[in-house]
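Following: one structure in structure tokens, then a few remarks.
Every protein chain but one is kept in place in this view of the complex.
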Amino acid sequence: MRFRRVVGAALAVGIMAGATIAVGSGPAPAASGGSSDAVFTVGTKQDVDSMNPVAGVLLSSYEVWNMQYNVLVNFKADDLAPVPDIATSWSASPDGTTWTYKLRTDMQWSDGEALTADDVVYTLTRARDEEWANFYPFVSGFTDITAPDASTVVVTSAEPNPNLPFIPVYILPEHVWKKYDKKQVASFPNTNPVTSGPFRLTEWDKGSFWEMTANPDYYAGAPKVGTVRFRVFGNDEAMAGALRNGEVDAVHDLNPQLESTIDGSNVTPVEALDGTFTQLTMNTGSGPVGNGHPALEDPRVRQAIAHAIDKEELVSKVLKGLGQPGQSVSVSVDPKYNLTVPADKTYNFDIAQANSILDQAGYAKGSNGIRTMPDGTDPLKFRFYYPTSNSVYARDVEFISKWLDQIGIATEVTAKSEDELTPIENTGKFDLVVWSWTPYVDPSPQLSYLTCGQVPETGDDGRYNDAFWCNQEYDALYESQRVELDPAQRIAQIKEAQQILYTEAPYVVLYEPVTLQAYRNDRFTGFVKQPADTGPVIYSQSDPSYMLVEPVVSTSGGGSGDGASGTNDSDDGGSSSTGIIIGLIVAVIVIGGGGYLIARRSRTADERE
Amino acid sequence: MTSATVPGRGSITWTRRRRAAAAVWKQYWSSTQGRAGLIILILFFGVALAAPLISPSSGLDVTQADGPILHAPTAGYPMGTDEFGRSIWTLFIWGSRVSLAVGIAATVVAVGIGTVVGVVAGYAGGRTEGGLMRVTEWFLVIPFLPLAIVLASVLSRSLFTIVLVIGITSWPGIARLLRSQVISVKERTFVERARALGAGNSRIIGRHILPSVMPLIFANLTLTVPIAILSESTLAFLGLGDPLRVSWGQTLQASFDAGATSLGAWWYYIFPGFGIIFVVLAFTMCGRALEAVLNPRLRDR
Partner (left out) sequence: MSARYVARRVFAALLSLIFVLTLNFFLFRVVKSDPVGSLFRGRNVSPEAKARLRTEFGLDKSLPAQFTAYMGQTLRGNLGVSYATRRSVGSEILDKLGPTLVLVGISTLLSAAIGVLMGIKAAWQRNSSFDRGSTAASMLTYAAPDFYIGILLLAIFAFWLRWLPTGGIENPDGGGLFDQAKHLILPCVTLTLGYFGEYAIIMRSSLLEVVNEDYLVTARAKGLRDALVRRRHAVPNAVLPVVTLFAINLGFVLSGSIAVETVFSWPGLGLATSDALRGPDYPMLQGLFLVFSGAIILTNLATDLIYGHLDPRVSTS
């Protein structure tokens, strides 16, 4: 349900000058009682950027929305299959262009209003018409969105869409959002939200923590904990320490280097895969813009480069083992869509073979050891860029450039911020780039990025084919899977397309990194990986864990620990700044007094002399 | 005065200067600080220049690294290994080259700009001086590290950027100092005499002003290098260095990133850090000794 940006920090959709987002939530209607007093505390390094689903982009924001809003059809915990949420059932017309959703009738907003088909139609229509970036990709194809009655919604698209019944758009209360027009909607802070989900935001101290209170009247039953509190940490060491001390019960995105420091029988580490992959992008030179090196238009050169990259080594040395070597482009969070390349078609790490491919293709080595084009012009010296957003890229590039040295290819490495690298990529003024993608659940978007239609023509047209690669066979497979309604057929077509990507090698997928999470198994139980085995327990597609976690009932320890993480809610901004001021005064007195004493002591010593 | 006597006078001047230099050297060498600093520096420069002989550069290649991962010092790896299994000893040796080279190059840039601005302002006087000194004052109010950070973040990440950044943020102090020195020199009789004899501006600056402020420039060189080395290490530590060129600061950053402090991998940060401290200390000691020689008022301190 979430779109994941690989990098946390981002611009907002529609920030306007002066439109600050209020801190804290103000008085909230009391969530009566709650199903339990238990407080489940999560440590994260990323604060929410905006509580407003139209404006926020960060993962932590999605975490809040997942907990407090509903969608028509949700993802099942273990295999991401469709499960009922607002819609209890759904059906498609035989041609796959019209879908009918039957809705629950017992859902209520937190302010007591009923959640109806009108809210659904309102949200989907507005997301489409106003191009709300978080949701637009999922609704842009709808030609018609209607509610024949209060419990039915019908959507129509021009062509079949195999991603349905999923429409990963949070349904928002019409009676609140209609107060904000197209211009105002992005700056609406939504810090005192009207919600429908199992939790509701009740407090947000920007930069420090936010708190979600359970909805005891939730249609699917109340969550097993009364409160989920998210603590924002400035660094990994502190977050790991807090997990050890029991100040938090689970942590998300811990630096893998620190895995050994949280080691213990009471901590369960979770190495989660979410489809994110890091790739070496090669500028293959099709399209009207750009000046990629001509050698990279030759698939043999790209294949030789693929042979010259030791993916296992990258995983073990750069990722410290926390990841898996890349296959083809991973197109979905859902592993069933992703190809495992057969052994006989794999480009094994083999410098000698890479060299012999290049020799046979006529790229002879010059006197300086660098190869040239077959006609003797243009040495194979590539402009190699990487983004500074994550230090791992620098390591990748260091390894890759050394391997390329060994096959007679020189590189000129430059680091750029993501904002600077974007126009360089879009205008094709590069030869090699290391960067990452994170796919949706639906494989179509990721597949589409390497179609001919996505090759940039102006550099400013928002197209994503950063390899400038165009292959008719691949495009045909992309087009047919896009409307293929038979799941097995579709998967076969997608995997065939992935095999072409692998063989032709516009991208060399280096690896899929894991995200390290961990939880205290002596304090809470009931965690669910989504998808099963490989997925994360929190910060997942639909976050089933928050409904299910419950305190471990134990005879010892646990209770006092709960107190530490649970009942201390008096601490906020006020106390810390008061503390600072008092600290300052105390320090000045101490310094002054100490200085006086030292001066006195030496004086009397002197006078005694 | 006939023209024939002029070269004679010149050679006398040079002999006098040579003698003065010899005296300076003698005094310098008599200072323990100066001796110790110089010896340490010679040692480090020797190691930096001989790096390819001591430890081949292939030891920097992550793909060739074959040591144990993040291992404490052993006989084969006298300074231990990093998280890729490279020998810290190799990183240390090669890092000294980059640290020293950046420090010296940045100093040359800073002292170069400072000298030009200071000498021109002091010599020309009037409006030129006013304008140049205003610009100098502006640069003086700019906090060094933030400007360096901003420049390094908007320019590409390379050693050249680092040199440029340190260079253009370190010159104003030198310019101010030189200007006042030039003003006092320019009033002296030998300059007045040269001017009376019809010497042009460039000749006066080149033959009279520059040689007499040279000791000051030299003392500033030795005192700016350690600042430049410290700056390089800070910028590298903040991740603004050239990630593909090993320097001491960059090794420190890598060790901090790799969690060496919490993992107890002390060898990873002790050696490069002490490299910085020793070189900076040595330069400072040389600079202080030199200063004491050139400024007799400071002697015996």
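As written, the chains take the letters A and B, and residue 1 is the first residue of each chain.
Simple rule for what comes next: contacts are C-beta pairs under 8 Å (C-beta built on N, C-alpha and C of every residue); 3 or more make two chains touch, one makes a residue touch a chain.
Since we're looking at a predicted model, the values are computed, not measured.
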Seminar exercise, completed: Missing-chain contact, candidates A:40, A:347, A:403 or A:449, resolves to A:449
Problem set entry | Touch with the omitted chain, as defined above, among B:41, B:79, B:102 or B:151 | B:151
Exercise. So that we can see where the missing chain sits, which residues of chain A does it touch?
Worked result: 3, 5, 8-21, 23, 43, 47, 49-50, 55, 57, 131, 133, 136-137, 140, 206-207, 209, 231, 233-235, 237-238, 241-242, 247-248, 388-389, 417-423, 426, 437-438, 445, 449, 460-462, 464, 564-565, 568, 570-571, 575-577, 579-580, 582-584, 586-588, 591, 594-595, 598-599, 602-603, 606-607, 609
Problem set entry | Positions on chain B where the hidden chain makes contact | 134, 137-138, 141-147, 149-151, 153-155, 226, 230, 233-234, 237-240, 249, 252, 256, 261-262, 264, 266, 269, 273, 276-278, 280-281, 284-285, 297-298, 301
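The rule is short, and it goes like this: only the chains that are shown with their structure count from here on.
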Problem set entry | Where chain A and chain B are represented by their mean Cα positions, the distance between them in whole Å | 45
Exercise. Contact residues on chain A for chain B in the complex?
Worked result: 237, 255, 257-258, 260-261, 310, 313, 317, 320, 388, 391, 394-395, 397-399, 401-403, 406, 413-417
Exercise. Inside the complex, what are the residues of chain B that reach chain A?
Worked result: 61-64, 83-85, 153, 156-158, 239, 243-244, 257-259, 262-263
